[in-house]
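With one protein chain withheld, the remaining protein chains of the complex are depicted in position.
Chain lettering (A and B) follows the sequence in which the chains are written, and residue indices restart at 1 in each chain.
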Amino acid sequence: MSKQSGWRQDAANHIIIFFHYMAQYIKTKMAYRADFFIYAFSDLLQQSVNLIFILVIFTKVPAIKGWTRDQILFIYGFFLIPFGLYSGFLNHLFDVPEKYVLEGELDRVLLRPLNAWFQVVVETMNPELLIGTVTGIVIMVYSGNAMGLVPTWWDFPLTLVLVVGATMIYAGVYTFLASLGFWTEGNMGLMPMVYNLSNYGRYPMTIYRGPVRFILTWVLPFAFVGFYPAAILMHRYEYIGYALLTPIIGIISFAFSYWVWVIGIRRYRGTGS
Amino acid sequence: MPDHDLPGRSRPVGFGNRFLLYLELVRMEFVNNLAYRSSYFTGIFNYTIQIGAYFFLWDAIYSGRRAIGGLNKEEMITYVIVAWVARSFYFSNLDRRVAVEIRDGKIALELIRPYSYQMVKYARASGEAFFRILFFAVPAGTVIYFIRPFGLPPDWQAGLLFLLAVIGGFVINSQISMIAGFCAFFTQSTSGIFRAKRVVMDLFSGLLLPISFYPGWARDIIKLFPFQTVSYMPNLIYLGKITGGAVLKVILLQLFWVAFLGLVSVLFWRFAVKHVVIQGG
Partner (left out) sequence: MALIEARGLTKEFRIFRRREGVMGAFRDLFQRDYTTLRAVDGIDFVVAEGEMVGYIGANGAGKSTTIKMLTGILVPTAGSVNVNGFIPYKEREKYTRGIGVVFGQRSQLWWDIAVIESFKLLRRIYNVSQEEFKARLKKFDDILEFGSFLHLPVRKLSLGQRMRCDLTAALLHNPAILFLDEPTIGLDVLGKAKIREFLKEINSESKTTVILTTHDLGDIEALCPRVAIIDKGKMLYDGSVDNLYAQWGHDKMEDIVKKIYEGCKPEQYCMIENWGDTHA
């Protein structure tokens, strides 16, 4: 029986385990090769619908509220990057209320010497959906090119920071929703609603009216998973304030939600049966 | 001695009896769904959010423009809302249900029963659809109307014909779902097929975009398929863009597709049942 001590070793331990789960996942999925590709392919199909929608609209109009086709595509491309990361790793947080809390799978998780949130994420990941991220990068590059966008040297680290920030927003929002499952018995059906709302971030905030825009910026900050970050990567620096808020909002969102999660677990162990 | 007095002989079931059976199934499915009515409550909110996104988008697209694709802004907003509200009723997951039964082997049980598997499935889908009209489509439409009033049919005739066309769309959509479900006889990876079917339906039924928006060459191809009769044509009837004799043509077109798809599904079924080893439970 070996004992670990210190948070550094703890963190390192978790990272190593993450890669082992990944390796395990890939090994398993390779056994069902067809399913793996079909799942990824059908995700591509879904993205193609959104793409076709935009392309067809722009055969009829030259711009939407001043935004051209390539700009809208660029925003969509950026949107897909953190979205792919979310779909690949965090999508199944919505299993928590039903499967883990109600059906008690959380017991099994609590019996292992690893962080509970980490286990849930790592058990339910679908890394093949990272194809969304790849698609997003392709669309971004293509449309950036088409509009004659020349990236500066700081655009690259900036993109990384913005993507991480946006992904943390997803992590935060869905961890919070998953944690609600500790108080309500079973699903509330909130997640599909929030998911649909997240799609609003694919388009410029200028098309939304007051209260909706407010919600998307300060309540469920999906304005920051697509539009604002993409805007300054397009060098529309009038939005720089918002865009730089992205990582901060990401951190706040995830920190708050993780705190709610911890309280939720405490509740489960205090009153679970 | 008449046949039905001999013990052990199967009684021929009259058409009337068969019909009563299906009616009973419709009623049963309706009652079953009542148990889940609370989940429809959140479903309506969900729908409102989804439609909301399109509302803002189309509002922005039309800013300062008169008409696009033959529709002006008010017509377009109405189109979008009507299309989604109608979808809430004609939506079908027959494909998944059939696929699950095939995978589980339950289909073998169904073959022993003295009724048509497909008709039973359609009857149950109708029961559910009927429920969805009352508890989903109508409330959703009402809620949305209060948030943002949209256009109503020009006269009661258009309204009635619209309902007729939507029912036709429901039947065609269910048939397509059923046929997609049968693919489970031949492959394990049905989720890809179902996703593809959903994509095709979303794009070419007129739900996401009126077919008039597509370039000419695309429209010619779409014309060859039943998809646009599910949403696009009924919506145009609602808006009063298709009137008089043209409406009759739409209905006839739908009838044609119903018959055609019915034939396809019957043939598909016979073929599958004969040639595929059904996995026993």
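Note that a residue touches a chain if its C-beta (ideal position, glycine included) is under 8 Å from a C-beta of that chain, and two chains touch if they have at least 3 such contacts.
Source: prediction; values computed, not measured.
Within the full complex, the chain left out of the display contacts the shown chains A. Only one residue from A:Val49, A:Ala63, A:Leu110 or A:Leu244 touches the chain missing from this view: A:Leu110. On the side of subunit A, touch with the chain left out of the figure occurs at residues 1-4, 10, 13, 16-17, 20-21, 24, 27-28, 104, 107-108, 110-115, 123, 266, 269-273.
The criterion applied here is as follows: only the chains that are shown with their structure count from here on.
Annotation: 32 Å between the Cα-based centres of subunit A and subunit B. Residues of subunit B that touch subunit A in their complex: 39, 42-43, 45-46, 49-50, 52-53, 56-57, 59-61, 63, 65, 68-69, 188-189, 191-192, 195-196, 199, 202-203, 208-209, 213-215. Partner subunit B is touched in their complex by these residues of subunit A: 34-35, 38-39, 41-42, 45-46, 48-49, 52-53, 56-57, 59-61, 64-65, 188-190, 192-193, 196-197, 199-200, 203, 206-209, 212.
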